[in-house]
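Yeah, one chain of the complex is gone here, protein chain that is, but the others are all in their spots.
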Amino acid sequence: MDWALIQGIGRFVLATTLLLLLTIPTAFIVIQIELKVIAGMQLRYGPNRVGPWGLFQSTIHGFKVLAKEDTIPDQADRVSFTIAPWMVFMAAAMSLLVVPFAPGAIAADFSIGVVYFFAVLGLSVVGLLVAGWASYNKYSLLGGLRSAAQMVSYEIPLTLSVVGVVILTGSLSFSAIIAHQLAHGWNLFWQLPLGFPIFYIASLAEINRTPFDMIEADSELVAGPFTEYSGMRFGFFFFAEYVALFIMSSIMVALFFGGWLAPWPFPGQLSGFAGTLYGIFWFFLKTYLFVFIAVWLRTTLPRVRVDQLMGTAWKVLLPLSLINLFLTAIAVVVFNL
Amino acid sequence: MTRTAEPDPRIRDPIDLERVEEDRLRAVAGLAPAPRTGTEYAGFDLVGIPDRPPETEREREMFTLEEGEMLVNMGPQHPSTHGVMRLVAKVRGEVIVDIDPVLGYLHRGIEKLCENATYTTVLTYVDPMDYLSTMHNEHAPAIAFEKLFGVKAPRRAEYIRALVVELNRVFSHGLMIGFLALDMGGITPILYSFINRDEIVDLLSAISGQRMLFNFFRVGGVNWDVNDEFLSRLGTWHSRALKTVTDNERLITENEIFKARTKGMGALSGQQAIDHGVTGPNLRASGVPFDVRKAHPYSIYPELEFEVITQQSGDVYARYLQRIAEIKQSMHLIDQIMDRMPHGAVQTQVPGIIRPKPGRAYAAIESPRGLYSVYAISDGGPNPYRFRMRDPSFISLQVMPLLMPGHLLADTMAVMASIDPVMGGVDK
Partner (left out) sequence: MQLLGNAFPETLTDLWTDEDTVELQVPRDRIVETLRTLRDDPAFGFFMLADEAAVDYGPGNRFEVVYHLYSDRHPAWLRIRTSVDRDDPHIPTITGIWSGAMFHEREMYDMMGIIFDGNRDLRRIYMSPDYRSFPQRRDFLLPDDAADSPAAGVDPLERPETWDLRRFGDVLTSSGDPHIDPRFLPQADPTPREKP
């Protein structure tokens, strides 16, 4: 009996269970933040009846979505129609596996964690495509194709900008990246002019947040690939979007802002169980700060038009991310970083 | 499924799934013709839709589809904010090739209704035409009827009229800015515009008792004089008047995304605008300095100092800037009016049911959407014989087929919002 193996499997099962349990409450919290922050910026109250200060509003939204009638268009492809929301949600949930919460509290610390993360996130594209196609609605199909095009185009600058960080660190594993930041300062400063802004813009486009949310715009002609979905199926898409927001913020924090490390005056990392709690605290603080910024952007900015969006991805972000890559590589070789 | 009487053969059960399946199986088996799109599964037969060929040249041009073109309907229900209007767009891919507005969803027959109403009642019927600029809707008929009756409103009444009309212009333009941003995806400016509107509407409710359909104008003056409540609210509003507008300005005017979506979009030249009958801020944004308050002055506008503002480029961005400039101009006008308001009566005594001599009168004013005019004919009776309103939103909509081709479907809402039609006025 290999006790280490059993311990490893047990830890893995525990971690994945916790993560799966974590996704829905995360979505609820992010939605609640969005409701209240947008309301505050628009000089109004926001939900304030359900629970103290309206705190349970998003939870009730979740239950409402469960209670709605589940309709499938008559001539939709039932199997694909059913699978599409699962794919999108699974992409979000699976990518939670490598999110570095605290030292030693990563569910699965792969040595190729970064690659795994972006690969799994790309699964949501497939889910959207299938959703658009399976709805038997030409507007959904067009919307699905557009959103797939948008997400695929922005994946390239997204991943290329991360390669700069990887070159600096010399490893693809998240814990190694954070350890490098502990030693050398946060990657933000190393990647400030190009890497981080590109990553930020591309991440917003990747998760379809304003200003890049043309596909789910209300005043657009079509409601996008989710038109025919109702009830819990729509709920999956809806929650997946907010979980993806959380995950993307957390990865940004991990890659550029030190992950679980505390900022300068505080000690970067403590050890033992207190160290885990300390890391979790700083991690969540930073992640929710970025979630707040994303919501802030949503309140303030109008939408970018689809063709301008794609133009930006291919004509601006892609060359800039390549330049960033070369410059980082040159700097690493020249300065022996 | 029990029926006691003989069922109407045209109307079946609403969702008769067995029949649907049965028809499909029959078609597969070759026992019945394949069902036509849309009519079989509704549960009842659409009896005899006339197969109507295009009758006019324009219809033929619009509804002839070439390879790769598609008719897309932006229907009367859509989350965009202009009211019930339908735009049938012929698109190739995402690019609009032609567009045809379909109107009439809000048609209430106000012109015909006014032929059966006394002159005083007419002023209440015209309120819900262009419901965002109600005071202007009442102003033009009031002037026209005063010409018919041969009465003049006292000077104080004219000043009060100008004051409320300019207040109305301020919040109407403010709302247009909010709607333009909302159609682009910016969800905050509309709320700031509504704060602005709410303050002004509270102000106007102190003087007229209503918040939206102010029944304030009378033939021969206005209904009530300015009261203390109004004056104190006016003072409060005035001190923070510019704040929400400048807040909106800061959010929108220099925003790169907004500029990228509106500059160069829907550009209308001055000559095209005059040719198509566009008036108001849209015309002035295309460079033509035509403002009814200066061109054919009415009320007390000859005594106020202001100049006609124009922009040069005539695109969506220019129309937006034009409205911001006009808000500020209106506030300046309100200052002048408050400084100069004379004392006196506010209404000339006019009998309730008046029978003017037969005649014709035409009165035009500058509403936030353009030239709003009334042509009234009286035949000596208590009701107007013909009461015709020319609404500027109606005429401005004609430029849509001119501006849209070549742009993307997503820009339709931006251009529509910049033209700022209000469906109540369009459909009368």
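What to note about this one:
Think of it as A and B in the order they're written, each chain with its own count starting at 1.
Criterion: a residue touches a chain if its C-beta (ideal position, glycine included) is under 8 Å from a C-beta of that chain, and two chains touch if they have at least 3 such contacts.
Here the structure is a predicted model, which is why all the values come from computation and not from measurement.
Note on the undisplayed chain: of the listed residues B:333, B:350 or B:364, the one touching it is B:364. Touch with the chain omitted from the figure is made, among B:179, B:290 or B:320, by B:290.
Set against the missing chain, the residues B:151, B:274 or B:309 yield one that touches it, B:274. Summary of contacts with the chain left out: across B:67, B:228 or B:339, the touching residue is B:67. Residues of chain B that touch the chain left out of view are 24, 27-28, 30-38, 46-60, 63-67, 71, 73, 88, 102-104, 107, 109, 111-112, 147, 274-279, 290, 295-296, 360, 362, 364, 371, 373, 375, 377, 385-386, 388, 390, 394-395, 397-398, 427-428.
By definition in this document, only the chains that are shown with their structure count from here on.
Note on chain placement: the centre of chain A and the centre of chain B lie 43 Å apart, centres being C-alpha means. If you check the complex, the residues on chain B that touch chain A are 72, 74, 78-81, 94, 181-188, 191-192, 195, 251-252, 255, 257-258, 260-261, 408-411, 413. Across the complex, chain B is touched by residues 38, 41-44, 210-211, 213-214, 217-221, 298-308 of chain A.
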